[in-house]
Structure formats: structure tokens, C-alpha cells
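As you look at this complex, bear in mind that one protein chain is not there, while each of the others sits in place.
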Amino acid sequence: MKEARTQQPELIEANAEFAAAEDQYKVKLSMFEGPLDLLLYLIRKEEVSIYDIPIARITEQYLEYLRAMEELDIGVAGEFLVMAATLIHIKTQMLLPRDPDAPEEVIDDPRADLVYQLLEHQKFKGVANVLHQRAMMEAAAFTRASMESDDDNPEVAATVFQLFEVFKEVMDRSRAITEIEIARDEMTMAEKIAEIKLMLNNSSDVSARRLFERAGSRREMVLIFLAVLELVKELAIRLTQAETFGDIMILKRDA
Amino acid sequence: MTVDELKPIIESLIYVSEEPITVKQLAGILEGESVDDVQTAADQLAEEFNSRGGGLEVRQLAGGYRMTTRLELSEYVRRYLKSQPSARLSLAALETLAVIAYKQPITIPEILEIRGVTSTSAIKTLLDRRLIVAKGHKQVVGRPMLYGTSKDFLIHFGLNDLSELPNLEDFEDLMTS
Partner (left out) sequence: MTVDELKPIIESLIYVSEEPITVKQLAGILEGESVDDVQTAADQLAEEFNSRGGGLEVRQLAGGYRMTTRLELSEYVRRYLKSQPSARLSLAALETLAVIAYKQPITIPEILEIRGVTSTSAIKTLLDRRLIVAKGHKQVVGRPMLYGTSKDFLIHFGLNDLSELPNLEDFEDLMTS
């Protein structure tokens, strides 16, 4: 992967763009994908060591960039502000007097975490470039034309996320069509029986029509109907009808 | 270009072409080369390629050149194709699979209630593909069969167990922002 280290198209491109810009602030925010990119750029521009960052100077420059971005009306993302706070924090830490008695190796450099993060970020940027080059190379390799049999053999051709997406769609659709039915899906006939019994405890008779009108869905209506039949069978209730086509009254049977 | 330089290019073009590729088509891509040279190169290529005794052949078919596996090897090719899953899952099957994955164990009437349409043929496909398995009977009237996902399902989707299925939060993590 040697070629990756000498030839980094994205970086070269970025530098060229900077050199060309008369006013270095007139830089597109999109060039810095995040605060770490901006910091790496500043460190490179100032030609300072990443292992010994002059934090006060870099912080000042960093803040200047943020101000310039604001002036140019480029929205500054929250991540840039978080990094600004981190830099200022490190700066104040650096100003604190160190314990002169503490042995050298115990002294924590307040910049350590940031340096580590920058180094890691830089490595991944390097790898991203290698990947980019490999993808370009690989795009030059073609495989055979599709054959008739190919249509028959692809795999399920779905990822777990697609599976979830499909599931979500089904559920949303199901909810939209039969919202009430789903909401009452847990309902059982036993619950209906208990409900009717409770109603009969409170009043001596219950109108069947009113009972069925309370049903929110066909499913519930069927359940109520079955519950009534069950209660008749159990000899817990009796049904009376004053006139043909009239309302059926449900009466409690005395045990 | 010499005839020898033309041959690898022609080989790659025959390989990627969906239909038998004609000398005229080849010459069209190889701008500046005469049809005669292209013809000579293609014929030489076919002869050399076929005399290797490899598994592939360049054959002249329908006025063009085409690459195929050798006829004598068709038994192995057929065996390979048979080993491949037979068909892409239809949306109905995928939906049914999704419902079963998230609601298992589940009966056919319950799937019907969720999907709003019958899923019997989808269930058959999923059983044939071993993505779902029967998980016994539900202890309700009619004792309908319960279905759940199989080990093949986990392997296919790269999951260790069902708890690894993405949930609504995972989905929303991606969709917001």
C-alpha cells in the first residue's frame, strides 16, 4: 500500500484548493467534514508537530475559523462547538502549574486524548484513500454477462434491516386498516364473559342490542355473541324477547 | 495492433457480451482495426482457447462468438445451479417472513389478520426454502400449526440469535438526523 502514502488525491486536492484561495477563510465548510479535519488542516498549515501541538495558537486559529464560518453564514455544526470547548479546556489545563515533585512519567499531558484522536482519525483518512483507489481499480474488472439461470438463483436478497422495514410496513398498514381490531386483539371470550357477568351484577337486565353496539369491531361483536351463547349454555343467563324483532334482554339466572 | 494484441481484448469482450458478439461489433469497439484482422484474431483466439482443454469454450453461434462451459461438463454445472436457492423471494413471501420473524411463534390465521391477505403459498415457499419451520400446534380451537424461523434463517441473515434482529429503535437511529 505504499502508493497510498505518496499519492493522496483527496488531500492534494484539498491543499490545492487552499493555496488557490486568496482569502483562506473563504473555505467551504464541506471541506472539513468534522472538527478533526479542521484541526488536522490547521496543524499541517502551521507546520507544527501533532505530538506537541501549540494548543493556544491552534485554539485561537480554530476559533477564528469558526467565527469566519459564522460570518460567511455557514452554519457551524454542533460538533465544531464541542471541539472548541474541548480545546479551551485543554488550554486552561495547560496553564495550571504542574506539581514539581511529580515524576515525569506520571504527568498527564492534557493534550494526550486529543492527539490520540487526531492520529486515529488520520489513519482512517489514509485507509479511506486506499479504499477509494482499490474501488477504482476494482471497477475496471468486469464479470460475465448475466445468464438465464442467474434470475433463478439470487439469494433471499434482503438484509435484516430490509426485513425490519418490511415488517414495519406490514404493521403500519395493518394498523391503518383495522386499527380497532388490532387494539383489541388481546381480548378473549373469557374477558367478555366476565364483562357481561359484571354488568348483570350491577343491573338485573342488559339489552343485547346495547351490548353489541359497544363492540368496536366485528371481531369483538363475534366474541360478545359467543360469550352470550356460552353463558346461556352454562345456564348463567337467560334471554327474553318481548316482541318479534324487538330487543333481546339478557337476564341473570338465579343459581 | 497486432493480431496477438487483439486476442485478449476480444476474449474479454466475448466474455462480457450477453449475446453472441459479431466480428462487426468487435471491429466497432476496436476502432481503426480492419474487419479482416479482427476476424483472424477472433478465429485464432477461439482455436487457442478451445485447445487448452479448459472448462470453457469460445463457440461460433448465431453469426457471433460466445463463451460457454464445455458440454461434457454440463452435469457439474447443473449440479451447481441446483445447489443454489431456487428463486428470489416475492414481496408476499418477504412480508410473511418478516411477520413470522418478529411475531413467532405464529399461526397462519394470525398472519392473515396482520397482513390482511392469505399467506399460504408464501408459507409454502418459506418452508421449501427452509427459512421457517413448524413449531407445533397452538392449543386453541382447530389447533392451528405454529410457525417460526429456522436456523437457516439465522445463517442467511448473519444472526447469532433472534435477539439480534433490528428493532424499532435501531431503525429510528438511522432514520433520524
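Order of writing sets the chain letters: A and B. Residues in each chain are counted from 1.
The working rule: a contact is a pair of C-beta atoms (placed from the backbone, for glycine too) under 8 Å apart; a residue touches a chain by one contact, two chains touch by 3 or more.
Every value quoted in this text rests on a predicted model; they were computed, and no experiment measured them.
Q: Looking beyond the chains shown, say which of A:50, A:199, A:221 or A:248 touches the absent one.
A: Of the listed residues, the one touching the omitted chain is A:50.
Q: Have a look at A:91, A:132, A:173 or A:219 and name the one touching the chain we're not showing.
A: The one listed residue touching the chain not shown is A:132.
Q: Just to verify: which one of A:56, A:95 or A:119 makes contact with the chain not shown?
A: A:119
Q: Please give every residue of chain A in contact with the chain that is not shown.
A: 1, 4-5, 8, 10, 33-36, 40, 43-44, 49-50, 77, 79, 83, 117, 119-132, 134-144, 146-147, 149-150, 153-154, 159-161
Q: By the contact criterion defined above, which parts of chain B meet the unshown chain? Give residue numbers in ascending order.
A: 7-13, 15-17, 21, 25, 29-30, 49, 52-56, 67, 69-70, 73, 76-77, 79-81, 83, 158-160, 163-164, 166, 169-170, 173-174, 176-177
As a convention for this text, only the chains that are shown with their structure count from here on.
Q: Could you put a whole-Å number on the gap between the CA centroids of chain A and chain B?
A: 31
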